[in-house]
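One chain of protein is taken out of this complex; the other chains stay put.
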Amino acid sequence: MGQGRRARWGRFAVHVLRGQAQVDFVPSAVTGAVFTVGLFVAGWHYGLYGLLGTAVGTATAQLLGVARGRVAAGLEGFNACLVAVGCAVGLGPGHLSTALLAAAGCAVVTVVAAATATVLRTWGLPPLTLPFCLTASAMTLAAPGFSKVWHHGEGPAALARAAEGPAALGLRDAAHGFFANIAQVFLVPQWYVGLIFLAGIFAADRLAGAMACAGSAVGILTAWALGAPAERIADGSMGYNAVLVAMALCGALLAADRWSLGFAVVGAAAATVLGPALSALFAPAGGRAFTWPFVLTTLVFLASVPALPRLRRTQEAVEARDATGAALPG
Amino acid sequence: MGQGRRARWGRFAVHVLRGQAQVDFVPSAVTGAVFTVGLFVAGWHYGLYGLLGTAVGTATAQLLGVARGRVAAGLEGFNACLVAVGCAVGLGPGHLSTALLAAAGCAVVTVVAAATATVLRTWGLPPLTLPFCLTASAMTLAAPGFSKVWHHGEGPAALARAAEGPAALGLRDAAHGFFANIAQVFLVPQWYVGLIFLAGIFAADRLAGAMACAGSAVGILTAWALGAPAERIADGSMGYNAVLVAMALCGALLAADRWSLGFAVVGAAAATVLGPALSALFAPAGGRAFTWPFVLTTLVFLASVPALPRLRRTQEAVEARDATGAALPG
Partner (left out) sequence: MGQGRRARWGRFAVHVLRGQAQVDFVPSAVTGAVFTVGLFVAGWHYGLYGLLGTAVGTATAQLLGVARGRVAAGLEGFNACLVAVGCAVGLGPGHLSTALLAAAGCAVVTVVAAATATVLRTWGLPPLTLPFCLTASAMTLAAPGFSKVWHHGEGPAALARAAEGPAALGLRDAAHGFFANIAQVFLVPQWYVGLIFLAGIFAADRLAGAMACAGSAVGILTAWALGAPAERIADGSMGYNAVLVAMALCGALLAADRWSLGFAVVGAAAATVLGPALSALFAPAGGRAFTWPFVLTTLVFLASVPALPRLRRTQEAVEARDATGAALPG
């Protein structure tokens, strides 16, 4: 293997690792490596699906000629990573059909990402994980209709609706939930995997780590105060959207100050309420909420910023918007 | 209390009353006062929730630095008013949890209003009650998942689907429905409350009052002709969207002439059909249609205007769009 080729593969590997890290808004290969370890700890197939998914997404974007800056920053990998892990979780990682579908989904999500970026650029908004949500929702809803894909036999299990069981939340549940919220961003429930992810975030960006903790705490407090089932708080399914919203609204996309901190806290609480709402909306059709609550809450809060003088977008966000906006044909 | 402070509170009270009136497109404090009386007649908690909700929404907008003109015109209050009344109707007004949730909803709807305004401004469209619909739908769908919020016990009651009972509509039913349509704009069913609201509209704007009557009549005629259940016509739940569409499309947002009158009649009939469609769509998830039929119908009809030379937006609408459009960053 010649030096040039080795260098090219080395660059590709860095782009893939950054893609893993971008799930949590961090463009760092180190964080991506830690995230990958975390996914393998959660289950070796999840690690493999995530890593190969990001690689397929990144390669597809290169093939289609997407701007180099986006590929290098890992922005073309994180949605594919989530699509692949989502396929493994939803359809079972051990089937060949799941692997093939995941690969196809990772290619298609690149097209979906380009489309959502074009549309949302009109208002200076980023697509976040909207491409993943669209693609994964379509695949999840379609799967029971195809007998060679759907191996669960009995059709989609409707998600539970009414509040079940008592909401008595022990300290142990709350502690588990605090880290599980961070793990569930990658669709896995183990609290210690969340701890690894959190270490990866702190390794690259202390503010991002702090906001992940703040979002997780707000998610648990909101869910507990409103009486969500303790079990769902403990497994992280009530709070992962709050983690992402808090990171997005204070530091990643809005300049960090006390106004954006307050905004992030309110947004994290709102996303925690929106979670069961979207689960209820998708449940009759057999769908899941994925990170729809994070995406919708963050887009709404970001879109409100031009009308609210107290808040400012981050300089990076503004510049990125202007740069890409200028390159667009009209 | 100093004179300056008293003046400030007086101004705030006027803005809140205008906010009540803007539910029906009327920027008049007198109309708002009459509407408030009507809400108290419907039930003292509804009156209180509506008034305090508008106050919380207006205050949040001031805190976040929303443009003064919007706050003064009451445009930051009416969605909050509806969110608060919606919480009282849906969750029961007598629980502390309902009051706290309503207050939170009234704050968040201000952010949602700013976001929808930013997005819709691209096409010169107003947000109407879309912020209320988004916020109230999210809260309604989420509520059964939280045990400290949901006091109805048995989970969401699915709305009735297939046409039930005979459609024989008595004159008394039709007369009650005529006024109840106007009451249901504020989510209350009493026909005499609708009569009070109608008086409030006529007090400020005769054209608006006439279009409210026209819309109500079109709603009843359409529902009757298609065979809607008489009971639902009589309680106003078939026709409140028609009232709002007719007011919006002839006078409030389009210049009043015979073309916009025809447009308003067709739009009111379309919204009457859309009502059961959206109820059916939300029913499996436990949601309600709120004023979604009005919002969607009006936005579609308004968005079609640039391609239809027979119709003209009102001068005010055009100017408001230009003014705010110019102030936007890009």
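A and B label the chains in the order they appear, each numbered from 1.
Going forward, a residue touches a chain if its C-beta (ideal position, glycine included) is under 8 Å from a C-beta of that chain, and two chains touch if they have at least 3 such contacts.
Since the model is a prediction, treat every value here as computed from it, not as a measurement.
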Contact with the hidden chain (one of B:Leu100, B:Ala210 or B:Val266): B:Val266
Absent-chain contact - pick from A:Val37, A:Ala72, A:Ala138 or A:Ala256: A:Ala138
Contact set of chain A toward the excluded chain (per top definition): 64-67, 97, 104, 107-108, 111-119, 122, 134, 137-142, 144-150, 154-156, 284-287, 328-330
Missing-chain contacts mapped onto chain B: 122-124, 161-163, 167, 223, 225-229, 266, 269-270, 273-281, 283-284, 299-311, 321-322, 325
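By our rule, only the chains that are shown with their structure count from here on.
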Inter-chain centre distance, chain A versus chain B - centres from mean C-alpha coordinates, in Å: 35
